[in-house]
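Every protein chain of the complex appears in place save one, which is left out.
So, chain A:
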């Protein structure tokens, strides 16, 4: 029975382990039910479609979204920001991504991420130092959650004294991605809207300041950039900054938390990581395959009728590409349900592929590598208190809401 499998995937009771549902889904590689989305679940199909220029990421090319439970309600429009490059096609996407990359990565800024190593290590050390009672730690609230948002503040150049305010807005926006079903939706939308407005106003002010007095941070560099691609308007800059904040935050929280959860379920690997911190590099890649923070991409649509495995997907249909399912495809990965940080053939889809592949990947990798190797080194005999842990509502950006851990002590 395939009826309702998408409902099952979205159903909260399956959040802790959606993988058997994906396995079922792969039996119908192009799944379509009624007026719902076309769902692609095998590795090679997803890989191909991510490089297919007939597919658009621009919601304006969607014909009908009535049957897509993940279709956006348009609440983001409330802040009236133009779409970020995540939701644009070339050439607009390319222009904005190129400009954003200039102060971020090679070829123009090859040292930006590497230069943040000490900062990263300092934040990780501080958070672990302050974990408090080793008998009951919530790794999400006390570690995975504050870490990336602090990093994004440093990257953008949010002054230290404003970081606390930034955290509050980030929390509210993150909560909107993960709504508590018992809360009042009107109240929720208002809180989200207010946070978005306040964050926008704050960033707009900061951008103005940096335009006058640019520093070395990314926001300054983006604000004063003018080259072959022109300059970013304040609106473009705001939506880019919002993208970096949201996309770089929730995903990294989940990557780190999924990582610790997986390690605690594989104590041998945890021990090996403690003994060999360098294992963190391949381990994070395997983690991106095994428990990817972004489970699926729900926002592609074909510009023309396309055929996938003999199924015609009409122009304008909504499509889901289930990255987490492709990562467990036995036609691509040997013994895919086994977590094996020594896996050699590891071209996973955890960071996407093609022109929209994860912009922040180098930062996310470094954050996760440092966080996991330090946690492995410093937590003494850590154990899960609750398995599976309580998950967030969100089926797309999937991860535990809390990860309660007990350990014998914290090494220095």
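Throughout what follows, contacts are C-beta pairs under 8 Å (C-beta built on N, C-alpha and C of every residue); 3 or more make two chains touch, one makes a residue touch a chain; residues count from 1.
We adopt the following convention: contacts and distances are computed from a predicted model.
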Consult the UniProt record of the chain that does not appear here and report its protein name from "Anti-sigma-W factor RsiW", "FAD-dependent oxidoreductase", "YeeE/YedE thiosulfate transporter family protein" or "Lipooligosaccharide transport system ATP-binding protein". "FAD-dependent oxidoreductase"
Using the document's definition of touch, tell me which of A:51, A:215, A:309 or A:411 contacts the absent chain. A:51
Residue, one of A:91, A:230 or A:330, that touches the chain absent here: A:91
To test your reading of the contact rule: which positions on chain A touch the chain that is missing from view? 47-48, 51-56, 89-91, 94, 303-304, 306, 354-355, 357
